[in-house]
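Only one protein chain is missing from this complex, and each of the others stays in its spot.
Note that the chains are named A, B and C in the order they appear, and that numbering of residues resets to 1 at the start of each chain.
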Amino acid sequence: MTSELKSLNEECGVFGVWGDSQAAELTYFGLHALQHRGQEGAGIVANQQGHLTGELGLGLLTEVFDQPDKLAALTGAAAIGHVRYATAGSSGIENIQPLLFNFTDHQVALAHNGNLTNAVSLRTELEQAGAIFHANSDTEVLMHLIQRHAAPTFKQRLKASLRQIKGGFAYLILTSDALYAALDPNGFRPLALGQLPNGAYVVASETCALDTVSAKFIRDVQPGEMIQIDDNGYQVEKYTTETQLSVCSMEFIYFARPDSTIYGVNVHQARERMGQQLAREHPVDADIVVGVPNSSLSAANGYAAASGIPYEMGLIKNQYSQRTFIQPTQRLREQGVRMKLSAVSAVVAGKKVALIDDSLVRGTTSNYIVRLLKEAGASEVHLLIASPPLRYPCFYGIDIENTRELMAANLTLPQMKTKIGADSLAFLSVAGLIDAIDLQSTAPYSGLCVAYFNGDYPTPLYDYAATFEPPRVLATT
Amino acid sequence: MTSELKSLNEECGVFGVWGDSQAAELTYFGLHALQHRGQEGAGIVANQQGHLTGELGLGLLTEVFDQPDKLAALTGAAAIGHVRYATAGSSGIENIQPLLFNFTDHQVALAHNGNLTNAVSLRTELEQAGAIFHANSDTEVLMHLIQRHAAPTFKQRLKASLRQIKGGFAYLILTSDALYAALDPNGFRPLALGQLPNGAYVVASETCALDTVSAKFIRDVQPGEMIQIDDNGYQVEKYTTETQLSVCSMEFIYFARPDSTIYGVNVHQARERMGQQLAREHPVDADIVVGVPNSSLSAANGYAAASGIPYEMGLIKNQYSQRTFIQPTQRLREQGVRMKLSAVSAVVAGKKVALIDDSLVRGTTSNYIVRLLKEAGASEVHLLIASPPLRYPCFYGIDIENTRELMAANLTLPQMKTKIGADSLAFLSVAGLIDAIDLQSTAPYSGLCVAYFNGDYPTPLYDYAATFEPPRVLATT
Amino acid sequence: MTSELKSLNEECGVFGVWGDSQAAELTYFGLHALQHRGQEGAGIVANQQGHLTGELGLGLLTEVFDQPDKLAALTGAAAIGHVRYATAGSSGIENIQPLLFNFTDHQVALAHNGNLTNAVSLRTELEQAGAIFHANSDTEVLMHLIQRHAAPTFKQRLKASLRQIKGGFAYLILTSDALYAALDPNGFRPLALGQLPNGAYVVASETCALDTVSAKFIRDVQPGEMIQIDDNGYQVEKYTTETQLSVCSMEFIYFARPDSTIYGVNVHQARERMGQQLAREHPVDADIVVGVPNSSLSAANGYAAASGIPYEMGLIKNQYSQRTFIQPTQRLREQGVRMKLSAVSAVVAGKKVALIDDSLVRGTTSNYIVRLLKEAGASEVHLLIASPPLRYPCFYGIDIENTRELMAANLTLPQMKTKIGADSLAFLSVAGLIDAIDLQSTAPYSGLCVAYFNGDYPTPLYDYAATFEPPRVLATT
Partner (left out) sequence: MTSELKSLNEECGVFGVWGDSQAAELTYFGLHALQHRGQEGAGIVANQQGHLTGELGLGLLTEVFDQPDKLAALTGAAAIGHVRYATAGSSGIENIQPLLFNFTDHQVALAHNGNLTNAVSLRTELEQAGAIFHANSDTEVLMHLIQRHAAPTFKQRLKASLRQIKGGFAYLILTSDALYAALDPNGFRPLALGQLPNGAYVVASETCALDTVSAKFIRDVQPGEMIQIDDNGYQVEKYTTETQLSVCSMEFIYFARPDSTIYGVNVHQARERMGQQLAREHPVDADIVVGVPNSSLSAANGYAAASGIPYEMGLIKNQYSQRTFIQPTQRLREQGVRMKLSAVSAVVAGKKVALIDDSLVRGTTSNYIVRLLKEAGASEVHLLIASPPLRYPCFYGIDIENTRELMAANLTLPQMKTKIGADSLAFLSVAGLIDAIDLQSTAPYSGLCVAYFNGDYPTPLYDYAATFEPPRVLATT
């Protein structure tokens, strides 16, 4: 299911290049492959023989770079770029990244994917010491920290600053003479290093972006690492040793592109295994398996394979449903006008449908899809969710900071089933999820963060601790 | 595969409403479901108590109606709309439909899907008689004919004019007091009549648009029919009795949306049967079946089911690949930068792949995809096309008027296989196609037009006869 | 005073070039000098080795040609252009000129300044004979007439058509091999022929446009003339001998640029003489003379010189008052917020002001200016209009087709004075106007059309005769 149907949003994608004369173009194509990670703003900063210049704007990458000139102006052999999902209250142009800071004697550009848990307290401290913040982003906090440290080199100041910030983060930092990539101590967000045939280095949020530019995968950036890339090659350093792998499980469930591989696990195959595991945990009596396009198709395929029930294309997604300024009025909605999904009556009429969705957030879309299938003639609709119930907020970079809108945090399983209107409802277990992803780590939960499901956060909550609210109902399943 | 990858284009979609106070809004949502039939222009004309006003523009529907005001201005209980694919030489705003003609004492709006085969000779005759044409479209020819007939009523003049034009056409015509739908004597293009719960009538190029507005399907418009819809209901008339069903088979193969049903046959299921038939005609030794997203997924599913070879998601289409103004430079293309499709290495590496595509036009995309799969590690790629070789031009509304770019018109099967780089190449037979679609008509080819495959055109070619060129090679398969 | 303050509008300006390799650029700069004749649309059609292509749009010339590319695309050695004032009901893009007609075997572009008096009856006749009109302009009528004549050459058909149309018109017509300029039998609208140093010919609505491109003035086009310009030079023909000079006197009073010369009379100097004559007809006891910027400054200068009262800059016009989308609300207007004109308090405080305006249309602006001056401290304001009272509609190309909004058609002089709030009010006499312009013609009114002042129209009114309404009050002065 797309983020347009769900209120569940990844907060960004980053991409960087060092050592190719068409660095900005490569960054453009790399970001294009990461567009699913953020559609509300994009930008690229290029290093033109030591001088940084950038272009950024609101909207899709293709809207920001709507004239070839804009990209062509960004010459130079290094660049970083960013695609952004804008959280409430930070949707202005001033928050679009990379942020480019011009000092009298040097420049720094930063691009960030993630969310800091101590940003507010750091910002308050910095303001009391005279700092002026221009935008609302966590990114600016890091720049202020770097600027105020006394250490002689930029790298030392950067490492000291990375130790001060908490939460989930994957940073790309471009200066006149180097590109830095830094990951938080838990590795919440994915970040991969690759190399082009001509020797240039590439860093990207997902490996699909490496593939897009034909870069060879070298390694995942590891928790607590900072990699410096410059004309001498790349050098990996640990800025902290207090690390513990806790990759965001939602990357596997929903966010990442199926062709990406994270810590050795291909996302599409992980989803297929989630579907297979779901079939084992929750067999249903159905005639056909239908997946919600596009993100649930892998899981639906897995469910079909494991259950032996044939997979059918019972739902069609309108390929042109992005960017609609006009929505049906209340009267037309009641009359049944729909824009994004259609049920294929010829496929589902008279059938018992096993409907596979990757996750369940507010439940409104599920209710809508179940009705769609029933109006198209489905005799039964069994909703099977290929991940556990989302019951806790995320503070590391996914926009579920509030549990009031999470259906599973507020209703019991029978209440949810009734509200959705499905004939049955079931979720994958946390253990099943962990097995399906199969991350091969000795860290807790095999190296996954499953806090949204069970509230077991791998770090202290810092600024968020005071307002944290547990789910209103006990465990759902 | 999308039209962005293929140079194969449908020439339009039409939608009309009579009797609903939100006629223009319904038309907007109806057209939205038909957007795949034309992305280069859109327009809506509404009947506001007898006065027609319109809004139209270049680009996607959402680009034309980029402010709710533009749609809100189109009040009234009847409307027609159009989405357009612009052929070379007719891409200007003046060709965007519906065309609205303002006479001193009346108004007429026309929307057209199809292509006339005697438009040039009619236009030449009309100009010699003093007519001035504003645009290049066939639609304007019909208006001039209507205007110059002497019969007392508009309907009589319209019927007489319909008898003069030849080729493939589905017209919607809106006047101050009626909505007319007219189909050519062969029914080349689909056109369906439906009814809303409140009694309003709806006409659309495909049934998926009826579903989108929750209209109940009443009937397909039949070859040679003209339907008049007004405040007294609808009335079906034959403007000619010399009819013979020849539905465009490419509608089933590629153009129509999978959830549409044409003359009783669901498109998705027809495609599944094409895939099944293809499996019977051309079994291959493969580990996995992979379909080219999105249009070949139904056929791939059918091939997998019939062959027993598992279906896998080996190719991913970037959902944001529409509307890109920036393409990789030659150097980057050679370096392997790609924007629209990615192969999932984890799925295809080391595998023998049965690659299913719905059709083959120029062959360049097939070559590209085969290389993509091989670079991702596929050990063998067998390309299986779920339709026969395209060898002849179409004159009834599909943009294949020139055979020079049709691979199968110029190369033998072994030459094609070599050029594409596949380990084997096979096409569905014409007989297999006809069986798979299974249209249940007693007309030749069971009521399908298969002229692009075998050159057997169901009508004379008129203006096109003089320049017609047969394929350069003998039958491919 | 600008047309933004008055509801009095000229209906267009035309410009054409034959024989210069930068014909479209020259047309651009020529039209720029004619922008005051129409601000709501502009266009240029160029002849590129026999093929005509154009670019046009809504708004100012600089808005239509907002990218150098648009102009650069119009290569070729001949071009015609048009700036347009859009009358009610004809403001759409389809009415922007030049109109370019594409026939199967030839092309014609037309640009028109003026208004036909028999357009409606011609259009009705043509439609009954099967013609389809695309837009509302009179220009299209001429094209239909040309197209339907049987004469063998284009020029013969054009001349026959010119004899059929009535009213005021100045046409430029571009074909693949010639540029035609044609003027109505009364010469209502100005049109001048000039020559560039390189021998190329130029035709323009006003001589100021010839000056702008450094063209030497050759001659005014005379009533009933058609001039053909081609690679052999220019050739003047009379298409009719029934002519009588009746130049629009409003061109001298208000429309034309002060640096233009019409039939030998410089506009600025004519206005100065109007001011001098006004001083002789209506001396007032005043301390200073103030003109309404910008169009009344010449007349004010003349009044000051003849009366001996010093001219002072008592009113300032905001140079940025064009194109404002935001107007003061009712409350702010009442509070005194004003955008376009300011009174210079230091100049007018305590002074008796002789306020000179070129003409008086609805009177609302005069009332506004009188109040402005009094609020700035003027002790008396005597409003002196340098032209006679506007009491009759114009049918030859000025937008005063309705007398309901003409103050002098509905109120007596004392009523007008009271409503405006001036201490006295006086107008120039018709005889004084004729003397001041001093056109040196033996035709009635020395060759001027003064019908707006006295109702003595130099031609029959044709289509307008039926609805013609005389002024409601008897002669004003």
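The definition used in the following text is that contacts are C-beta pairs under 8 Å (C-beta built on N, C-alpha and C of every residue); 3 or more make two chains touch, one makes a residue touch a chain.
Here the structure is a predicted model, which is why all the values come from computation and not from measurement.
> Since one chain is left out of the picture, which of the remaining chains does it touch in the full complex?
The undisplayed chain, in the complete complex, is in contact with A, C.
> With respect to the chain omitted from the figure, which of A:Q49, A:T104 or A:T442 is a touching residue?
Considering the complete complex, A:T104 is the one touching the chain left out.
> For the chain that's not shown, point to the residue among C:A129, C:A151, C:M339 or C:A431 touching it.
Considering all chains, including the one not shown, the answer is C:M339.
> Touch as defined at the start, partner being the missing chain; which of C:T261, C:S387 or C:T403 qualifies?
In the full complex, the listed residue that touches the missing chain is C:T261.
> Pick from C:Q195, C:Q269, C:S424 or C:N454: which residue touches the chain that isn't shown?
C:Q269
> Considering the entire assembly, which residues of chain A contact the chain that has been omitted?
Answer for chain A: residues 93, 101-104, 120, 123-124, 127, 129-134, 136, 140, 143-144, 147-148 touch the chain left out.
> On chain C, what residues meet the omitted chain?
Per the touch rule, chain C residues meeting the hidden chain are 2, 22, 25-26, 28-29, 32-33, 35-36, 39, 60-62, 65-68, 71, 196-198, 208, 211-214, 257-259, 261, 266, 268-269, 294, 297-298, 301, 305, 310-313, 316, 318-326, 328-329, 331-332, 335-339, 342-347.
To be clear about the criterion, only the chains that are shown with their structure count from here on.
> Report the chain closest to the protein's overall CA mean, measuring from each chain's own CA mean.
Closest chain centre to the overall C-alpha centroid: B.
> Can you compute the centre-to-centre distance for chain A and chain C, using the mean CA position of each chain? Integer Å is fine.
The separation of the two C-alpha centroids amounts to 62 Å.
> Between chain A and chain B, what distance separates the C-alpha centroids? Give it in angstrom.
The mean C-alpha positions of chain A and chain B differ by 36 Å.
> Hey, how far is the Cα centre of chain B from the one of chain C, in Å?
51
> If I count partner chains per residue in chain C, which residues reach a count of at least 2?
none
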